[in-house]
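Each remark here refers to the structure printed beneath this line.
Apart from one protein chain that is not included, each protein chain of the complex appears where it belongs.
Naming follows writing order (A, B and C), and every chain is counted from residue 1.
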Amino acid sequence: MSKTYEYVPEPALVKGNYDFKDITAMITDINLRPTPKGWYIAFGFANLLLLVLLGSIAYLFWEGIGIWGLNSPAGWGWAIVNFVWWVGIGHAGTLISAILFLFRQGWRTAINRFAEAMTIFAVMCAGIFPAIHVGRVWVIYWVFPIPNSMTMWPNFNSPLLWDVFAVSTYFTVSFLFWYVGLVPDFATIRDRIKSKMGKLIYGTFALGWRGSNRHWWNYEKSYMILAGLATPLVLSVHTIVSFDFAVSIIPGWHTTIFPPYFVAGAVFSGFAMVLSLMIIVRKMYGLEDIMTVDHIEKMNIIILVTGSMVGFAYAMEFFIAWYSGVEYEKAIFILRATGPYAWAYWIMITCNVASPQFFWSKKLRRSVGFTFFISIVVNIGMWFERFVIAVSSLSTDYLPSSWGYYSPTFWDISTYIGTFGLFFTFFLLFLRFLPMVAVAELKGVLPQADPHNYDEKGEYVPPVVEIPEPYNKPSKNV
Amino acid sequence: MKTSDSDNKLYGILAEFRNPKELIDAAKLINEKGYRHYDTFSPFPIHGMDKAMSLAKSKLGWIVAGHGLIGLTGAFYMIYYMMVIDYPLNISGKTLMNLPAWIPIIFELTVLLSAFGAVFGMFYLNGLPKLNHPLFNSEHFKKATDDGFFVCIESEDPQFEQEKVLKLFKDAGATNIESIFDE
Amino acid sequence: MSDQSNQTTYWKSLNELAQNKEYKNFVEREFPEDATELSDQVSRRSFLRVMGASIALAGFASCRKPVQKILPFSRQPEELVLGEPLFYATSMPFQDSVTGLLVTNVDGRPNKIEGNDAHPASTGRTNIFQQASILGLYDPDRSRSPLQNGEKVSKNDFAQFASDHFADRNRNVLFIDEATSSPTYHRLKEELLAQFPNAEWVTYEPFSDQNVIEGTQIAFGQRLRTVNHYDNADLVVALDDDFMSPQAHNNSVENSVKLTAKRKVESTDDSMSRIYAIENAFTSTGSYADHRLRLKSSEIEPFTYALAAKLSESVDGLAAFSGVSNAFSSHRWIDILASELLANQGSSTVSAGFDHSPTLHAAVAAINYALGNAGNSVTYHSLPYRADRNEQQAFFDAITELKAGVFDTLVMVGTNVAFTAPSDLDLVQALANVETKIHLSDYVDETSRVSDWHVNRAHYIETWGDGLSFTGERSVIQPQIQPLFDGLSEIEFLSTLLNGEISSGHELVQATWSNFLGSDMNRAWETVLHDGVDAESGFDAVNVALTSGFASEIAPSLSSEALNGIEISIKPDERIYDGRFANNSWLMELPAPMTKITWDNVALMSPATAERIGIDPERSFKDNSVPMVRITAGDTSLEIAAWVEPGHADDSITLTVGYGRNNLGRVADGVGVDTYPLRTSQELFFRAASVEPTGNTYEIACVQDHHSLEGRDMIRTATLEEYKENPDFASYKSIHGYEVPGIKEAEAEGDDRGPISLFNENYGPEYQPQWGMTIDLNSCFGCGVCTIACQAENNIPVIGKREVGRRRIMHWIRTDRYYAGDVDNPTAYHQPVPCMHCELAPCEQVCPVAATTHSEDGMNQMTYNRCIGTRYCANNCPFKVRRFNFFNYTKEYLTTGDDPEIIQMAMNPEVTVRFRGVMEKCTYCVQRVQRAKINSKIATGSKRPEDGAVITACQQACPANAISFGDLTDRNSAVSRNKQNDRNYVMLEEINVRPRTSYLARLSNKNPELA
Partner (left out) sequence: MAQIFPKWTNEAPRRILFGSIIFLNAIVFAVWYFFSPEFTDVGYMPEQPVPYSHQVHAGQLGMDCQYCHTQVTESKHANIPATQTCMNCHNQILTDSENLTLVRESWESGQPIEWVRVHMLPDFAYFNHSAHVSVGVGCESCHGRIDRMEVVHQAEPMSMGWCLDCHREPEKHVRPVSEITTMGYSVDNQLELGRELVAKHNINAPTYCQSCHH
């Protein structure tokens, strides 16, 4: 008997048949048409939250770190948790635009612009916390190697200093990467916008781009190299962030598994965040044909993978704690699961390890609503992961005499909430004024863009997917 | 909007084509004819255009490598000077030359410098920013960032002769041909 | 030593004091000038002010150049070298005994108190009250002028009034005073009594050794001072006697010094005395004892009689008890104690707590006598001033007369009777019957407020005086500074009443001492001033014998039984005694030795009792609230926070007094609950009571939330026998069964400093000393004086109850207390934890700005002015000894209130005052180290001071000599020798941070029968 195989062609990157002009219009018209009311409402709300952030920070500078719930032993609390959380989220963008680019994942073009923007704003939110959590913020510049009359230099052995360099480098490079991608699209808008002011502004940012293929030639090279640089960078950043913990000697922090585990977690939360935003945006701006369900499914698969990696890391931590034979290690992990912070620990497990497992089902993977829900859950879970790591280890470490419980104050919470204000303020500005999909790149992946899809008369011939003959084993019977 | 004011220097002749295929063919043709000062314009990079125009390999790689090297050595010497030469301090009883701890920052600075090289090097090679360009005088040329595919042969090309060029474009099947003046 | 009278005239007034550049400096220190309020409430503070902050913050860099003034002396006293400390001997009076002190005086400003080594009783050690008294001197809440009916008047107005009022020598005057041992005071007292035929003079102390003295009266027919010589005692039986704690025994310092000395173990050949503690609450002494039995206070008496009865079978002199048979006669401890005591006749001490009855003390005296301890390990001394009557009883009688309106004038010297007198006397009521009430006191307190005249008393550090130590050595009290608030000392006060004019304390004292010193007064006087004590003097020992009437006198009490049901036991407080130190913030914030509670008094009870009255013995790890209980005794009743103390006797609740004050001062007001109302003249110390939970809760600021060791090896102990068998018991190997990982490899490479590490360590150059410290856990009994001494030496701020409650305590040396064993009757271990000064300090490598690094002499140095406050170092400290200035604590502490510069005067000019947002921690008293090194450098050209030249504040204060500090490269230094001791170990050896501070394991001398 013979078996037939079904051949599943790669789904089209853009649904429906649009030509170049349609694509240009579909995306840039969002920026060109007058601002919708809904945008103003959202923007107003974001600004309120931003005020909360500014207020909280001002009060913090006025009073001192004491307004937070920190104590001895827990010298780090929400501030650092938020920092790690935001930085983690900030990994999706560059990962999508760089790594997926190197792996020639065409489908990234629909979401990379927008993921990179998300990255940049997330890193901005993250960057706030290390800066404001210090006791004497007015001398924070001492962390930079600036010549001074004290002839003192920063301490290059300190993971915190590594952070300073890693995060600022990551921000700069991501920003450049993003901007380079934007230049041709700035040019597109420059050439379509009517208002003189608009022309001036977009024109300036377009740097006089005119689509010359001599330029494209260097441009692609540059883009490739940037992707090549950003790939190790994106992995290094969360690795270094994890060093803040891994390099210390506190039980539960002093772990070699942290770098891969943190990076996986970062990708995990980052993709979740991209999904949450994308699902809203594609609906709002009717981009379902560009950010298709296939995209969502692909991303859900990554979430499932990274989620399971994180889950594996949790298990491995326990194993190593036991295997190391260090009583303090053993104690801290048992305390995490059963001690004063057990509640946080189990929230973490549920959200990070259990919830992604639903994505084994293709139906759920492709369900937009369910994906949205899970993406939120995952981000909550990842926040708690950082909380559990940072706080529980500190509050019950070596000397039982100095064990102590940490709980946040109003100001811890308001500062955190406030950062969403910052994030969405920038994100809304981005949606309003910049093309949220890389127009030029998208055109590049249309079938019309490929010279081979034309006959010699220069007429467009849509490519046909040839379905290979299923291989039938010759039957033995005579 | 062709003006024939004699004081107006001719920059080149611009021709529009319907699609990437025709643009590539045109480019090939022009290249074969031995023109050098010409360029093609499209809203997105077109596969095979580099061969068609026989563009030389980009020098960007070298620029980036150079910057990267500066980042690497610069970072190392900065840290070495600060931690070992200028103000050696006993920190956690560690040796002053605590290289493993310096690796992260050395790495980051290498990447940072390389990235600068990649971006600004590219702009430099492309002679950008150049906000004002004769081509922008053409209303048509707007399409270059939307769905237009253009070729422009510049007047400074030694072989440049208006009639020849016009003929060549017509044969290549250009939809729209215009002369670009440099004001 | 110079003539004091000119030494005290450096300063004319407080203002001039504050002008001195040293104090100026404190005001100029780099504070962020705003950030004042310690509050994270969303308070009424306007948004505008918040905005103001960021503007002001911008200005920080620039606001660094105030014009500073330098004010040199007009005439410079020759012995004063600016900036160099001078040390003057004096002594601190406490009830009827004084302790010798040495006061550090920088530029004419006393700012640190240490013990006077020349003083035979304390041998240079101190207790928390003495250490903290320097802050008492600079307490801005002290009364600043005499008051007539609440109106400020001048000192001379009072003198005027006195001369008029006391012109009539036939007045019926009642004098009530505090116990004092000052010869000058008593000379004046005699003169007054001679001048005023109708005067009555009584002394009242809410807590005193009166009953001990009455005990000797019953036993030996005379009122004597009982002195236990723990240095001669191989066996110590403490019957509810916390003799190592200052609040429970005037002579605690001497007791601790001698007892711990007797238990020092340097090698396996050494021996230890054995301590049995039978007690109600879990006390420091109890935690230090080898065996401890929980009995409620009222059970102690029958227990003792049972013990005496048992002993009477074997020794003569206890016949009186032979008939006794009660609940305890068959108690297994009776036999054990009896046999132990018989085995140690002549070399044991039996003692009972001050709050037990005279007859019990008589029994104790009889036991000591019968065992032949009297004259050897226990001596009895004739006691001047107190020999002729029971002062307490006299006081009660006087109050009855007072009610009857016998007296027209009432003079109260120092005492605060309105607050401390038993409730049934209702003294305030009684005072109404007196026309004129005069009160001398430090604060405008409860008594001052019901008096017509209040006179502000001068602090002992600013006045002339004298006194006798517990064992009678005559000491002089000499002023270190002009009275800040121009107050009167007791003797000046009395002489004013006597002569109607204010005469100088200096003359009064000299007049008295001329009798003691006789011919060649001046030379002798100089010597006394220099030494601070007349070492020849002392109470005469008395040979005692039981009175014939002893049996009959004691018989009635022998049948006494324990109270049924729950009883309360009311004790002086560990920190503020009877309330006299209530406004001393250092003491208020000192964690109580056993409970680790600050800023409150609580009702202590055992877990079992808690459960019985319906309270969950488990305290939440997550918040500070504890249940409250209502305690009703007789017709008084009050609500107070309940605290479960493992090891407390069941059916018994311990309360402490002195709290619940109003309008006394910024520290004392509103803290805790006033428990004095529960005392009656009949039942002063313990009585039956009923207790029930009220359902309310109360926030308690306790500095230790977890009390179990979790089986970890921070504390290492063994019995003496175990130690002799295995001297190495404290080593990592003996405890874990294997070497510290990496130690063999290190030894293979010939490195004996610890486990092998990846890199070659950076070690200090050989011309530098390498500092280290050892703490002998076998001596530490958790009194906490190291913490206060450190606070005084290092300008450590007080942060208040709420901040402590948030676990932000600032103390650089804390004493961890762990419970082990049976929850009802656990063993308690004390472990002082300062910075360990790790050689491979984990805190250093994580600081991004190199604010904490390693010094050449091997200290982990904290550079405040480089710190940006990331708190990473504190996180990475395995011992959690780093302290962070979450708010501008110092500014709050130093510059609030009406006269901030007063408290600033208590600050040590050698130590930077830390500002908001920086980390701080124990520095091994680096300022002392630097001074010693500089002196040594100038003198000898070497940077290595000889052993003992550097004594840290904690080391100096410790009455147990538990702490030693010195140069580790000098193999013969005290600290090196300790490090070579078998019992020496470091915490967390396996993480290879190589602490410079190590511990000597604790030993216990168990009785095999009980072990």
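Definition applied: a residue touches a chain if its C-beta (ideal position, glycine included) is under 8 Å from a C-beta of that chain, and two chains touch if they have at least 3 such contacts.
Nothing here was measured: the structure is a model prediction, and the numbers come from that model.
The hidden chain makes contact, of the residues C:211, C:392 or C:855, with C:855. Of the listed residues A:108, A:136 or A:190, the one in contact with the hidden chain in the full complex is A:190.
Think of the hidden chain as still there; on subunit B it touches residues 87, 89-90, 129-132, 136-139, 141-142, 183.
Residues 19, 21, 25-26, 28-30, 61, 64-65, 67-76, 81-84, 765, 767-768, 853-856, 859, 861, 863-866, 910-913, 923, 926-927, 930, 934, 937-938, 941-943 of subunit C touch the missing chain (whole complex, contact as defined above).
Listed by residue number, the positions of subunit A touching the unshown chain are 147-152, 190, 199-200, 203, 208.
To be clear about the criterion, only the chains that are shown with their structure count from here on.
Using CA-based centroids throughout, the chain positioned farthest away from subunit C is B. Distance from the subunit B centre to the subunit C centre is 81 Å, each centre being the mean of its Cα atoms. Averaging Cα coordinates per chain places subunit A and subunit B 30 Å apart.
Per-chain Cα centroids separate subunit A from subunit C by 59 Å.
Shown for subunit C are the residues that touch two or more other chains, namely 842, 845, 850. Residues of subunit A in contact with at least two other chains: 152-155, 157, 161. On subunit C, the positions that touch subunit A within their shared complex are 32, 34-35, 37-40, 42, 47, 49-54, 57, 60-61, 621-623, 704-712, 714, 803, 806-809, 814, 816-818, 831, 833, 842, 845-850, 866-872, 874-876, 878-880, 882-888, 915-919, 987-988, 990-991, 993. Residues of subunit C touching subunit B in their complex: 759-764, 839-842, 844-845, 850, 853-856, 994. Within the complex, the subunit A residues that touch subunit B are 19-21, 24, 145, 151-157, 161-162, 165-166, 169, 172-173, 176-177, 179-180, 184, 187-188, 190-192, 203-204, 207-222, 225-226, 229-230, 232-233, 236, 240, 243, 439-441, 443-444, 448-451, 454, 458, 460.
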